[in-house]
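Here the complex is missing a single protein chain, while all its other protein chains stay put.
Now for chain A:
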């Protein structure tokens, strides 16, 4: 019993200590904004690595999810003779929920894991230590550009996801199943509010980007520099990142759309 209590206590302490270290890293990295602006090329490169290189997976996923929404939406709506509302259904589902959430989940798997593995390998091969000894703070040089790049890239990817998804929904709904094109776009235009739907979705995405990238860079920076440590940290980035996104999504949805 005592052993068990001790074990629980030990786990709690190590979780709290980890949270403290991650907060320290976050604050130091956020204060590295001056360094990042001065060395703008570092940021551009990381936006390319995390954002541009994720376009393919985000685009393809957006297309398929839009197509599935078109198909499922049609089969439900047609029973009520309401298939003309397909456009607004696809657009609202994507903008409010699916784009921010699915893009963030894919981002955690594609870019987050890569960030963790890259930073972890830099730590394991003493590159971070040698940078420190050269007199350059790796938090400013390595962590900060990656953190800011993630925060910039994911919201843009989320918007791309929505655009491609809406187009995919149209492909199935209008081109294949024969919904009138004018009502697909017209209903969408009439019912989607820029602030309530588009902007809220982007805000969600910014929050997810912040959390996922924070988890990714922290796991990379804090890992045990062994091959096992790197693999464990990469897994943690994807698992913690995905759970955080899903949990936060509920909280944000309740805050944004919960006032009936």
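Assume a contact is a pair of C-beta atoms (placed from the backbone, for glycine too) under 8 Å apart; a residue touches a chain by one contact, two chains touch by 3 or more; residues count from 1.
Simple rule for what comes next: contacts and distances are computed from a predicted model.
Within the choices "Ethanolamine ammonia-lyase large subunit", "Phospholipid ABC transporter ATP-binding protein MlaF", "Succinate dehydrogenase/fumarate reductase iron-sulfur subunit" or "Lipoprotein", the name that UniProt assigns to the complex's undisplayed chain is "Phospholipid ABC transporter ATP-binding protein MlaF".
Residue A:125 is the one among A:125, A:193 or A:226 that touches the chain missing from this view.
In the full complex, chain A touches the omitted chain through residues 121-122, 125-127, 129-137.
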